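One structure is given below, encoded as structure tokens.
With one protein chain held back, the other chains of the complex are shown just where they sit.
To keep things simple, chains are lettered A, B and C as they appear, and every chain counts its residues starting from 1.
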Amino acid sequence: MHKHHFDTFDQQKDASSFGMWVFLVQEIMFFGGLFVAYLVYRHQYYMAFGTSSATLRVDLGLFNTIVLIGSSLTMAIAVNAAQRSLQKRLIAFLLATMALGATFLGVKVIEYTEKFEKREVPGANFCFNPQGAPCKGVSHEEEKTPDLIQRYLNGRFGKLPGLDKAAEHGAEATTHAEAGEAAAPEPGVPGEATERQRSMPGSEVYFSLYFAMTGMHALHMIVGIGLMVWLLYWATKGLYSAEYYTPIENFGLYWHFVDIVWIFLFPLLYLINRHIGGHH
Amino acid sequence: MSAAAASGHLVAGHEVMPEENYLSVDHSLKSWLLTVDHKRICILYLLTITFMFFIGGAFATMVRLELLTPAGDLMQSDTYNKAFTMHAVFMIFFFLVPSIPATLGNFLLPLAIGAKDVAFPRLNLLSWYIFVIGASFAVIAMITGGVDTGWTLYTPFSTNYSNTNVMMTAVGILIAGFSSILTGLNFIVTIHRMRCPGMSWFRLPLFVWATYATSLIQVLGTPVLAITLVLVALERGFHIGIFDPALGGDPVLFQHMFWFYSHPAVYIMILPGMGVISEVITCFSHKRIFGYKAVAFSSVAIAVFGFLVWAHHMFVAGISLYAGLVFSFISFLVAIPSAIKTFNWSATLYKGSVRWDTPMLYVFGFLGLFTIGGLTGLFLAALGLDIHLTDTYFVVAHFHYVMVGGMVLAYLCGIHYWWPKITGKMYPELPAKAAAIIVFLGFNLTFFPQFILGYLGMPRRYHAYPAEWQVMNVLSSAGASILAIGFLLPMVYLVWSLKFGKVAGPNPWQATGLEWETSSPPPEHNFHETPVVTTEPYHYGEKEREI
Amino acid sequence: MLSKYIPLWPEQASTVAGHMDLLYVFLVLNTIFFTVLVAVMVVAFSIKFRKSKHPVAVQIEGSVPLEIFWSAVPLGIAMVIFVWAAVLYFHLMRAPRESMEVYITGKQWMWKMQHPTGQREINQLHVPVNTNVRLTMISQDVIHSFFVPEFRIKHDVLPGRYTYAWFNATKPGTYHIFCTEYCGTKHSGMIGEVIVMEPAAYQLWLSGSTGGSLAQEGERQFASLGCVTCHSGQPGARGPNLEGVFGSNVKISDGRSVTADENYVRESILNPQAKIVAGYGPIMPTFAGQISEETLIQLVAFVKSKQGTGAKAGGQATPGGKQ
Partner (left out) sequence: MSAHAGAIKGYFAVFAVLMVGTMLTYYAAFQDLGIWNTPIALFIAVTKAVCVVLIFMHVKDSNRLTKVTVVAGLFWLMILFFLTMVDFASRPWS
């Protein structure tokens, strides 16, 4: 049943999985370019990265990490099922993986829309100025509500040491903004700097990297879900069994790779400044 | 159908073409456009990149004509800027990077390791289609106005200040990059997994070693260029500030990410050429290569060290002094494997029985010009000198000596050497030798004066230059016209040989290597039965075959 | 000498030109030697052992000692070149301590020079002979590169941060300036002249123009832009005291400490929140997009000129050639 140009079936299986690994090495270098840009700019704008990262919804980030690791589990079980020709389990866990993937993307949509509302999207309309005058069109209330986990944990265990600082920081930043605003004298500056120029230097670079990295990751998720629809179609036809499961296995490798990228994205983008040490 | 008829055999003293071969099996257009036979895909690539070579050549002619006079009077400076940019884009991304790996590599790799085809034939065809899509993006960008940023697309010029088709060209290069990645992936898996029985790593022909090293670079380097082009496209599209200093970005970071691919890319371009030279020099001196392991390992060493040296393009670009030290030191180390190869090739000629056929003329040309090209690289790796020499015509001369003097000569050498195997016909010897000599002379007249211009301080990419340098520019342009003739000649007599060429027979050069043990042109599945290899690669001594 | 007939190198008009050409000649000889060596080997072997004269080839496997030999020798030569060139690089990339300052702004397709004594020139640079001249360069738009072949100096001019180059002209005369980093339509038109003059002629040229020095111009901008309201210099002022700050070590609010060179001053004007001095609030408004590079250079020159009372010798000397 192997293709004409291979001598034995094992040779074909080895070749296709080795080919998949070479493809993943290429993907490592592809994301590597983004990570090197992150590394360089974090070294250059250490403080700005911290402040900008504080605006991310770390609760959604944590939830997404759990969802994605879960989908890695279901994918591994699906691959295992294919190897043991358990058709129903294969289909069930492929569907589970797709569902978890879709949830992940849904959460990303929520995060992105929130960023657009708060004008924290790089581009002409960008404005991010926690210390200076607040940006026009951005209402203050949102910043006061700490994210879900803080409110839940604070409610249950009272004021936990590290956990409530994020909330205070949110509040403190805004009060500081008002104080700051009054104190800054109106210098007789000829032209007026746009809100984008008044934004914190380096914060737009952070948000550019945030959208580039999570966007490219989300794109890989969408491609993954598309491939799963194709695999699901053939799984229902009973194509995959203990004799022929390489497409499922190769897709499994791809999916785990996308999960590993997120395992690094979550701490590097979301968690770099939660302890609010003596920075500000 | 007896094996004799199939593999082409002597009939009344002269060779006869085998009826059943990969060309004659089906003549329909569908059989060409939907083929998964690596030999046909080689010919598809051959035609595509020849077309790209002549687009690049046309722009080169425009550049050389403009530089005949000090004042920029043939065309406006914008047109000139587009001419040299597109000369470089088409020559590098659409001719040099794919040339030997995609044509000769595709044709020979399965044959040389005794396989029926590459590991993923359909992926091979997909790579060609991706290449054609990428190339058509670039051609459309050219037709609808061109691009004037230089092939290096340095930011912030390419992102904020150029209003030409930068986005379309970047997408074209990005897509062609994926074709290069997939070809590299295909070859790595083929070499690892599909060698015929007995073909151990040290019985692989050196062309396969060189193709393996090239594929490593293609797979590991090209993705970083892909992400850099994506970021440039994002920055142009949405005015975000990843490389734009006004918004906090750092243009030097773009240069780091760009050269991380683009220096190993020059090794993608030269390594396959070295593989061809190793094959041809052993055949025409009828002798084993001198120091097989040294030559094989230096190919891989070049591939690995090639990734550690990229910032020697940036010594005056604002990187720190200590980074300059580190990169200059490693750049000198990367020169050593090339020196080893050159000395090993020369030593191979010692006590051989050397035949002066056309491929061998190209080898002689390659050895001379590649040596000059390599050694002038040392000038640019030397920190102090690079301050004076970078971005002048010295650099232009250096990389043309390596790319044209090295790579294109090796490409022509490979085309002539394997032409009988690809088409079953011999090329005419006399015009081929004339073309080789014309190319050698024209090349030197074109690029040697540029070394002198370089040290005198003539900057690159200049539309107009001070009058005192006109003499050498005129010499260079004169040389370019001779070189152009030298490149046109093979087009003529090779096509002529398709119809009127002498039938070549399975092994016209009495060469070793599995590709010469099957018919010319080979049958669709390469070998009637999978060969078994028992000897090391260039066993010329034992097999005194007399036909 | 040879170069009079066949122009092998441009005129040697700076202290470093001779060293550069010496290294160049060494490398040219090295190239000629190895090229001739390879050419002789190839031609001799291919003629001596051509098929008709030497029909049976002797199969030689190779020889490890020979391989080691022709790896070690090129490596040795390479290391010699590396060290020699690295010394020249360090010499050329770090300006000597006491050197005359010139500020150059690269703009799409012209060079604008500003002398500390206030003169402003376009595409021309008048300098005295036998004096160390340190160029502090910045670009207003894309990357340019300042190249004077006769002085053998070149350095990219980046938008966004100052880059430096220096030379010491040894021969009066007029020398080319080229832009050598592709910068758009009139990249080849972005050229100019360095006019090296005898000291007397230079003084005459200096006196020819009136108007205040760069630092005085900077002081006027310092007042008109409202900087003086915070940086008044009195104790308890809202902005740090700038007296003698240039070249000193400044503690930043996030604990790091940075040397206050030209780039620090420029960044603090354009992006004050990037490095806030410890003990001060982030209240300075940004001036990004409102001040031209020339005004910035004047402000930097003014901050440099506030050496404080006797902290440093007065006059234009700048502390340490900071890269």
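Quick notes
By definition in this document, a residue touches a chain if its C-beta (ideal position, glycine included) is under 8 Å from a C-beta of that chain, and two chains touch if they have at least 3 such contacts.
Keep in mind the model is a prediction, meaning the values are calculated, not measured.
Considering the whole complex, the residue from B:A323, B:V471 or B:L498 that touches the absent chain is B:A323. The chain not displayed touches subunit A at residues 13-14, 17-18, 21-22, 24-25, 28-29, 32-33, 35-36, 39-40, 43-44, 58, 62, 65-66, 69-70, 72-73, 75-77, 80, 83-84, 162-163, 165-166, 242, 249, 252-253, 256-257, 259-260, 263-264, 266-268, 271-272, 274-278. Hidden from this view is one chain, which touches subunit B at 192, 220, 224, 252-253, 256, 260, 307-308, 310-311, 319-323, 326-327.
The rule is short, and it goes like this: only the chains that are shown with their structure count from here on.
Ranked by C-beta contact pairs, the top interface belongs to chains B-C.
Between subunit B and subunit C the centroid-to-centroid distance comes to 36 Å (mean Cα coordinates, whole Å). Once the centre of each chain is set as its mean CA position, subunit A and subunit C turn out to be 42 Å apart.
Subunit A and subunit B have Cα centroids lying 40 Å from one another. Contact with two or more other chains is made by residues 248, 250 of subunit B. Across the assembly, subunit A contributes 45, 201-202 as residues in contact with two or more other chains.
Contacts from subunit C toward subunit A in the complex involve residues 224-227, 229-230, 238, 254-255, 270-271, 273-274, 281-290.
Listing the residues of subunit A that touch subunit C in their complex gives 45-48, 131-132, 180, 183-185, 187-194, 197-198, 200-202, 278-279. Interface residues of subunit B, counted against subunit C in their complex, comprise 72, 77-78, 81, 148-150, 152, 154, 156-157, 160-162, 245-246, 248, 250-252, 285-294, 315-318, 320-321, 324-325, 328-329, 332-333, 335-336, 339-340, 342-344, 346-347, 349-356, 360, 364, 367-368, 371-372, 375-376, 378-379, 381-388, 390-392, 452, 455-457, 459-466, 468, 540-541.
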